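All protein chains but one are shown at their positions in the complex.
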Amino acid sequence: MAKETGIQSWKDLKFGILITTPGNAAELKTGDWRSMRPETDREKCTKCGQCYIFCPDMVYSKDAEGYFPQNYYYCKGCGICAKECPVDAITMIQEVD
Amino acid sequence: MGIASDALKNFKGFNLKNMPEVEPVSPGHRACQGCGEVLALRQAMKAIGTNAVVCSATGCMEIITSPYPQTAWRVPWIHVAFENAAAVASGAEAAYKSMNRKGIINQPDVTFIAYGGDGATADIGMQALSGALERGHNMIYFCFDNEAYMNTGIQRSSSTPFGASTTTSPAGKKSSGQSTWKKNMAEIAVAHGAPYVATATPAYPIDLMNKVKKASLVPGPAYIHIYSPCPTGWRCGIDEGIEVARLAVQTKVFPLYEVIDGEYHLSRKVAKPKPITDYFKPQRRFRHLTETEVKYIQDRVDAEYEKLIKKCVVEEKKKEKE
Partner (left out) sequence: MSKPIGIEVSIAVAEAVGLCDVDVVAAYPITPQTHIVEHLSELVADGHLNAEFVPVESEHSAMSACIGSSAAGARTFTSTCSQGYALMSELCYIASALRLPIVMAVANRALSAPINIWNDHADLMYARDTGWIQLISENGQEAVDLSVLAFRIGEDQRVAMPVQVNLDGFTMSHVVEPIEIPDKEEVMKFLPPFKPKYRLDPANPMTFGAVGMPDIYTEARVAQDEALKATKPIIQELFDDFAKQFGRQYKLIESYKTEDAETIIVMIGSMAQTAMSAVDAMRAKGKKVGIVRIRVFRPFPAAELFEAIKGAKNLVLLDRVTSFAGGEISGPVALEIKSVLYDKGIAPKTGNFLVGLGGRDVTEQNFEEMVDRVASAKNGDLPAYEFINVRE
């Protein structure tokens, strides 16, 4: 808890609050921010990669079959992917809490 | 032949089937939902890769990626102040040049990047940028242009477009939003003689990534002006950022082009330009504009576009064959 909220002893700080663990922001579950989530209909998906390249939060990555599944840990539910999908394969549905 | 054309002779770009996989910026950053600027940053860094040193100005991209104790940066990154990203990068580039030459290190291929928002570039950072371009450091400068000082609350910059309502150029009874035309930073970079200058937007990701890759191959300073949609500041839907950026290109508001050794190349011909009202429609920051104002803007956008076209070389697939 202390590490996430930055509450540390001054003795633990490195020079000028240097951060030496690259990319540790990935610990934060920005997925908690959303109220809608994108769902992909694989029947319609043409594996074009638009959702992948248009996602500001790197939610999509290519799997072994060439599809782009979501990593919901990070998805903020902005809906860009659904809007940009050229074959309307992605729908935004209400997040069930 | 200039130094940029030389360097780009055998350039092989990315395409939809062949996109860079690396993610130098990690998820978990604190950008707003639908932030077009962090998307632009992500795409640009994917094209750069991990052998880079990044110098950031103060602004959205800095705040959202470096909340101590967390960082979204998987490459070395330094933030110093608001107006000096270009100067910090100049120092880092000079350091590596010197240390490599003296044999203190053996890292000759590192890419040096400086970036800032439109405020940090066109306003407070103009001087540092000008100095870096003039001195010819081997670096790339990205301006992530979301057309206002978004991080501090949507205040106007010299890159805010004419007529846009911001918190320091608000539309009111006696004012119609920004009263000056957007400063043309790409032209300023060209005037400095930078061998590679380009405009880009994340709505055209392959175009953006290829331009970034080209910039990294060209020796000397490169400048890329990246139109970055901000739903929060432009007051459009959080899913509409890419569409608005696409409309900016399709209405000629933000033409995509490159200037290679001073030669202009249009990246995307806008054969059937859409009317500017299409561009204004999704954005509440333009809602107050009168018909006269819209006409003025349309005329000026058309005129600026014509000026640009006149400078562009005719596309020469035919010429090459001759």
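Here the chain labels run A and B in written order, and each chain numbers its own residues starting at 1.
One rule holds for everything that comes next: a residue touches a chain if its C-beta (ideal position, glycine included) is under 8 Å from a C-beta of that chain, and two chains touch if they have at least 3 such contacts.
A quick note: this is a predicted structure, and the numbers were derived from the prediction, not measured.
Of the options B:Leu8, B:Met61 or B:Val88, the residue whose C-beta touches the omitted chain is B:Val88.
Across B:Phe14, B:Trp73 or B:Tyr115, the single residue that touches the chain missing here is B:Trp73. Only one residue from B:Thr50, B:Thr152, B:Thr167 or B:Thr290 touches the chain missing from this view: B:Thr50. Residues of chain A that touch the chain left out of the display are 5-11, 13-20, 22. Within the complete assembly, residues 50-53, 55-56, 62-63, 66-69, 71, 73-81, 83-84, 87-99, 101-102, 104-105, 107, 110, 127-128, 130-131, 134-135 of chain B touch the chain that is not shown.
In this section, only the chains that are shown with their structure count from here on.
Within the complex formed with chain B, the chain A residues making contact are 3-4, 6, 8, 17, 19, 21-30, 33-34, 48-49, 52-59, 62, 71, 73-74, 76-80, 82-84, 92. If you check the complex, the residues on chain B that touch chain A are 16-17, 19, 21, 23, 25-31, 33-36, 38-39, 42-43, 65-75, 202, 205, 237-243.
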